[in-house]
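All protein chains of the complex are present and in place, except for one that has been dropped.
Let's turn to subunit A:
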Amino acid sequence: NMTSKYFKNQWNSEIFELKAELNNEKKEKRKEAVKKVIAAMTVGKDVSSLFPDVVNCMQTDNLELKKLVYLYLMNYAKSQPDMAIMAVNSFVKDCEDPNPLIRALAVRTMGCIRVDKITEYLCEPLRKCLKDEDPYVRKTAAVCVAKLHDINAQMVEDQGFLDSLRDLIADSNPMVVANAVAALSEISESHPNSNLLDLNPQNINKLLTALNECTEWGQIFILDCLSNYNPKDEREAQSICERVTPRLSHANSAVVLSAVKVLMKFLELLPKDTDYYNTLLKKLSPPLVTLLSGEPEVQYVALRNINLIVQKRPEILKQEIKVFFVKYNDPIYVKLEKLDIMIRLASHANIAQVLAELKEYATEVDVDFVRKAVRAIGRCAIKVEQSAERCVSTLLDLIQTKVNYVVQEAIVVIRDIFRKYPNKYESIIATLCENLDSLDEPDARAAMIWIVGEYAERIDNADELLESFLEGFHDESTQVQLTLLTAIVKLFLKKPSETQELVQQVLSLATQDSDNPDLRDRGYIYWRLLSTDPVTAKEVVLSEKPLISEETDLIEPTLLDELICHIGSLASVYHKPPNAFVEGSHGIHRKHLPIQHGSIDTGESPVSAGPAASIDQPQVIPSQGDLLGDLLNLDLGPPVNVPQGSSMQIGAVDLLGGGLDSLVRRMYREHSFLWFVKVWLPAVKAKGLEISGTFSRRQGHMYMDMSFINKALQHMTDFAIQFNKNSFGVIPTTPLAMHTPLMPSQSIDISLPLNTIGPVMKMDPLNNLQVAVKNNIDVFYFSTLIPLSVFFVEDGKMERQVFLATWKDIPNENELQYQIKECHLNADTVSGKLQNNNIYTIAKRNVEGQDMLYQSLKLTNGIWILAELRIQPGNPNYTVNARSKEIDRLQNAFDIVQNIFKDILHP
């Protein structure tokens, strides 16, 4: 290839010329040459061969030239480590220069040269610079420690630089403080439990003082650092809030958002409904609105964060919906985010205005935006019942425009409206059917088919409509195929005489001609169901569906809480936890909202007191099309999203001669706590009703997993459940969801979500729970023991230092020693098993051949239990020493703890 060869030659001659110029006698010439080198470097040309010549220019008193040479060095030192060493002398000399700007420049650049040999030489100058008389040098040296830590963490620790950095937090210059805080914060992210920053009230006070005096960037570093602090009580939290609040008026939006983060976190610790609490909530709203008058990119970041804030604390912005109205020339990313927030804030009070806006938006140009606006109209209908009628008529107007994507989007949301308000708007079905031909998207086709199937008895030509879809059955998407199958089965059950041929056709298409396992399975199940017992088939397929919930697209509460801790950061923009997009160690440490210090007496459970929203907020039903109407979606959706009621269909499974049992078992086994299912209420004691069950903890929530079996000859209805007061304040989060009658010899599995905000009464034994179950026949009582491990919360990992201090604090009389016998596991397996049950290993030591494990666990009511596990090689008996401050309150709790260790380690 002649051309590339030519260019190569030309480049070679250029390099040659540059080499000559770099060695020119005139300083100006040399400077020009270095500039050319940097220009070539910028566009990606390889100028590494000029290394010695460039380094030769380093010895100069021209600061600008020196900076250029340094820039070159930072880029190429790594590829030429041996030659880079030539520069060391010059750096060391510059670190002694009388001019502080030069000293700082040298230490700043040296830290950017990632060559081991150079790093060694850096230590002494850096140590001096950290104590330099000039603050400019000190603030640069502080950052240099972070650079060095990135290259060689061990060396930084060994050389004591972390201590020097900590000393700088008390520096008299606010910028030095800010940089030291930034460096320490970043370093401590890679040692999550090290308590590097040593945040104590004195240090916090220093930071708050520096906050008033440093640059805008420094304020951001300090606020971000403050947000990681856990105040010891509400008074401290309030006094920090008071000193952070003025930052809400800063012109820099990042300062404002970081201040909002601190306040949102510490609000958790303040007692509700006090004057201060309410004033603080009010103060948060104006600055958030002001962020929307900034530049569009900052608006975008602000809107993504506001989206989280309105989910966590809707009261803050509920009066401000107007500021989220879309402006004609907002960038599209701002428009889409505003729309999202508008729907979240829509309420009875503002629905008229919101609807008028949405109608305007539905006529705009951008397809994504228009679709979202149409969807939003449907959401409004579902959310604000009074507006449903107007929303439906607006949607009909939009369908009349015949704009293809508008029609399709409208039909999808009308399907949801039907599910929310059954038997109310069916009069519009005729209009919908007119648009059948224009639907070319799977979502819209599936929605239309669902509507036809669901209301088959009111649509005269339902069979023709569904048949028309059947022609191209194999070209449809899986979603459409599944919905069509179900719709035709529904039609058959409603109009059996005319549609037998159709149902046979679809069953054979699904089971014989398809190679999609989901479709085949569902086809077979319908087939057997219809051929074995048409009456039951009718009950199952045409059963009443639970209504869909008002709010959708809500972020799952634990994730929401975690994201609140990341306000202003990328995580809050992506709505994903950092470990979803950050590599390596940095993102792994998960953040939690601070927890109010409750005790067993008040019944305040820390787990539920923090994210109180998890109780107030409606359950989220995943919007997976026909989930609830269909039999087998149980294995399609993840069980965690379906906290209750979902396993109801299991009862019908008997018709298939069992088989799904194993599925349910598998579901349970995947969670960390597996306790044996016990019969709680035998049938002989409860007029034929048998209840067996167990407790479990999944994804941070407690559940009571029960099977109800009807062993009587009559059906049972009207089930309800109630708990007596108990030691941990356990109550059901939702009522017992049994919507269908329990037929003779049928069994229904229910997973009842629990929380610990109920009234507290001490029980004996401590974990005793008395339960009353009612049905149409009678009320029955039973009592059971809740395995204590269900109360072990996920954030039971104590900081190392805190563990040590707490352990020492607890008097010896609060200690219990016992032995676990015949356990043949090694220390790591033990640690893993315990961790699966939220008992965390804080440290592991090997002392004279024995493994010592230090464990911590925390109960829902905030009580900590610490334990030391001793494992001697060759000895199957482990010694456990457990301590807890609250031992007198717990009394026999230790017996239970003892059992827990046993149970977990002896499966």
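Structural remarks
Keep in mind that, in the parts below, a residue touches a chain if its C-beta (ideal position, glycine included) is under 8 Å from a C-beta of that chain, and two chains touch if they have at least 3 such contacts; residues count from 1.
Quick note on the criterion: contacts and distances are computed from a predicted model.
Considering only "TXD16 protein", "Small ribosomal subunit protein uS10 domain-containing protein", "Adaptor related protein complex 2 subunit mu 1b" or "Phospholipid-transporting ATPase", the record for the omitted chain gives "Adaptor related protein complex 2 subunit mu 1b", by its UniProt protein name. Screening A:N89, A:S249, A:T431 or A:N776 for touch with the missing chain picks out A:S249.
Contact with the chain that does not appear here is found for just one residue of A:W11, A:Y277, A:Y300 or A:F723, A:Y300.
Within the full complex, the residue among A:N212, A:T431 or A:T717 touching the omitted chain is A:N212.
Taking the complete complex into account, A:L257 is the one of A:L257, A:L432 or A:L853 that touches the chain left out. The residue touching the chain not shown here, chosen from A:H566, A:R697 or A:K797, is A:H566. Summarising the interface, subunit A meets the missing chain with residues 35, 38-39, 42-44, 61-65, 67-68, 70-71, 75, 98-101, 104, 108, 111-112, 114, 134-137, 139-140, 143-144, 146-147, 150-151, 173-176, 179, 182-183, 186, 212-217, 220-221, 224, 243, 245-247, 249-254, 256-258, 286-287, 289-290, 293, 295-298, 300-302, 322-323, 325, 327-329, 332-333, 336, 353, 356-357, 360, 363-365, 368, 401-403, 566, 568-574, 578, 581-583, 586-587.
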